[in-house]
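All protein chains of the complex are present and in place, except for one that has been dropped.
For chain A:
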Amino acid sequence: MSEEQRSGQPPQPQPQPPGGLVTALAALAARAPGAAPAEPPGEPVVLAGHPERVVVRNGGAVAKAHAAGTDPAALELRLRVAADPALRGILLPPLGAPVIRPLPGGGRPATLWPYGTPVDPVDPDAAPWAEAGRLLARLHAVPVAPLEGRLGGALPVMRGPARVAEAMARLRACAPGGPRPAAARKAVEDAWAGLPGWCRAEPGTGAAPPSGSGGPPALCHGDFHLGQLLRHPPEHGPWRLIDVDDLGTGEPAWDLARPAAGFAAGFLPPEDWRRLLDAYQEESGTAGRDPWPALDPPARAVTVQLAALSLVRAGEPGGGALDEDDESLIDACVRISRLVSGGSI
């Protein structure tokens, strides 16, 4: 729920969300049904000020403004998934009815959620990798057809591949700057060019390999990372998955792709990766099976996405130089593109 921060570097100044939006979200959270009031009553707190997602807490309630351009019908379906009994104990349900809350002046859709405690950013040893693995396995096991029956319509497609395509579009919209970014851009473009169409959200693909080459599409989170977990009730409650913006049907391995990409790039320690994977496989009954045939394309795609966003950030005013993680993601893109051009994938 927090902004990007670079390890070992002073936190970068956060882009401030517009004051009017924060005020409107604070007012919405203050009127939330059934939430504990601020105790003691205090100022609303901006939990995330990313221009794409603004999240404001007031007591036990959190109001979130979704990205401009969010499809309201798809968002409402995703909210209803979070509120569905089959997702109890997996996804954090919204506060009150699963509906979009209008903000004064219209514009971006907003939603209401209970407040929960996020993963401690300064205690990596306490990170709930195993709990995350079990929650993802349980999410992927939710039967899709009965859920769609209760919703009265088809689930949206999981947005993981669309986010990769969006990251590439942002990279291409940036002014090219200097020879280093040019070489890095080429590595990212080459790795992107070698991805299967479904990992690039090509028209007619459904966020899963063409039928017959994988299992049936499952209910997926679409943007899993450790910031997508909260303890609810706060402090000592069980962990739950949050953020339904990218949720939908697709290839379940996608939800393991970001940790897999970090592991393959070399900055997620193998022990952390194993904790996630072992718990996932145990819960899903796939222990001992090689995860990489399903995982490899999504992990390459997320590597491309993260490397593209590293270059976008570095090119922004005040974005700073590429750090060791950025470099390792770009190096991974170089290795991916070599495999592609060598015909090994």
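Convention: contacts are C-beta pairs under 8 Å (C-beta built on N, C-alpha and C of every residue); 3 or more make two chains touch, one makes a residue touch a chain; residues count from 1.
The rule is simple: contacts and distances are computed from a predicted model.
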| item | value |
| --- | --- |
| Record-based protein name (UniProt) of the chain missing from this complex, from "Transcriptional regulator", "Polyisoprenoid-binding protein", "Xanthine dehydrogenase small subunit" or "Transcription factor zinc-finger domain-containing protein" | "Transcription factor zinc-finger domain-containing protein" |
| Chain not shown: contacting residue from A:Arg31, A:Arg200 or A:His225 | A:His225 |
| Residue in contact with the excluded chain [from A:Pro44, A:Gly96 or A:Pro259] | A:Pro259 |
| Sole residue of A:Leu21, A:Ala167, A:Leu195 or A:Cys220 that reaches the chain not shown, by the stated touch rule | A:Ala167 |
| Those residues of chain A which, in the complete complex, touch the missing chain | 2-7, 48, 50, 52-53, 119, 121, 124, 127, 163, 167, 178-180, 182-184, 223, 225-227, 258-259, 262-272, 274, 288-290, 292, 295-296, 299-300, 305-306, 309, 321-325, 327-328, 331-332, 334-336, 338-339, 344-345 |
